[in-house]
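Showing chain A:
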Amino acid sequence: MLKKIFTAAVIVAFAIILLKGYGFSGPDQQLNEVAERYAEKGPEEVGAANLVTAVIVTYRGLDTLGEVTILFLTASIIGFFLKTRREDLTAPPQVRKTSEILSTASRIISPIIFLFGAYVFINGHLTPGGGFQGGAIVASGLVLMLLANPLKTVNHKIISVVESISGISFVLLGVLGLVLAAGFLDNAFIGPGRFGSLISAGAIPIIYIFIGLKVGSELSGIVSNLQETQKEEI
Partner candidate 1 sequence: MEQIGLSHIAITTGILLILTGLWGILTQKNIIKMIIGFSLFDTGIHIVMVGVGYVEGKTAPILDEAVQLKEAARQIVDPLPQAMVLTAIVIGIGITALMLAYALRLYQKNKTLDIQKFNDLKW
Partner candidate 2 sequence: MDLLTRILFTILGLFIIVNWGLLMTAIMRKLTARVGRRVGIRWYQPWINLVKLYSNRNSIQHGVMFQLGPVFRLLGGVGIVMFMPLIYGSELFSNFSFAGDLVIILYIKFFGMLGMALGAGEGGHPYSAIGVSRGLSQVTTVELPFTLAIIALAVQYNTLSLEEIVAAQQGGIMNWTLFTNPVATLAALLSMLGIFMHSPFNLHKAPNEIPIGPPTEYHSSYLGILRTNAAILHVIEAILFMNLFFGGATSWPILIVKTFLIYFVSIFVGVVFPRFRIEQSVSWFLRVPLALGIVAIILIL
């Protein structure tokens, strides 16, 4: 009890610190220097209609690379973390049967989900969304499939090949930016295209496709690994 009171006191103190930090000075009425420049120069420098994408893929491309790396890292860790006891698996797992509706629906919806995911990451530079969102959507399709058929095993080889190839491609595109254009991850080594159309914003759509594939395969890998580990438990 004493500990809880203490904990509460600490949290309250922390809350006060946060409130002081935020200050509630009222929202900004205009953009700061950095954002203003993104808004003004972004379209011509990067050529992406979605400025968030421009920031993510180009201005702060290294963040994105790191972000992809973290997912990749997590997937790899979970891969070697959860996999090793596969041999111990003796009795075939007992699973509750899934409902007819779910399994039927998944067969219909899954391809649409995959397609939707692909759409989202291909159009990342134009519309809300992008590689991550698209990848997540793709992975959610896989989750649906696994829910419908828990005994289904995913082909890890394909996943890892897709994951690796897209990862390497991302890095290589970045290096191409360095070699052919102004710097690492510069998208301008491919012509800018027409602003607002699908083929625009230089290498961004290509990068986003790889990111999408990578994120999708990584999330899928994580989910399927977790799911397989659970199978041994049952």
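Regarding candidate selection, all candidates are chains of the complex that A comes from, given by their letters.
Just so we're on the same page, a contact is a pair of C-beta atoms (placed from the backbone, for glycine too) under 8 Å apart; a residue touches a chain by one contact, two chains touch by 3 or more; residues count from 1.
Since we're looking at a predicted model, the values are computed, not measured.
S.K.: Given the candidates 1 or 2, tell me which one touches chain A in this complex.
M.R.: The answer is candidate 1.
S.K.: Which residues of chain A touch candidate 1 once you look at their complex with the stated criterion?
M.R.: It comes out as residues 4, 7-8, 10-11, 14-15, 18-19, 22, 24, 26-32, 34-36, 38-40, 42-43, 49-52, 54-56, 60, 63-64, 66-67, 70-71, 73-74, 77-78, 81-82, 126-128, 130, 132, 196, 215, 219, 222, 225-226, 229-230, 233.
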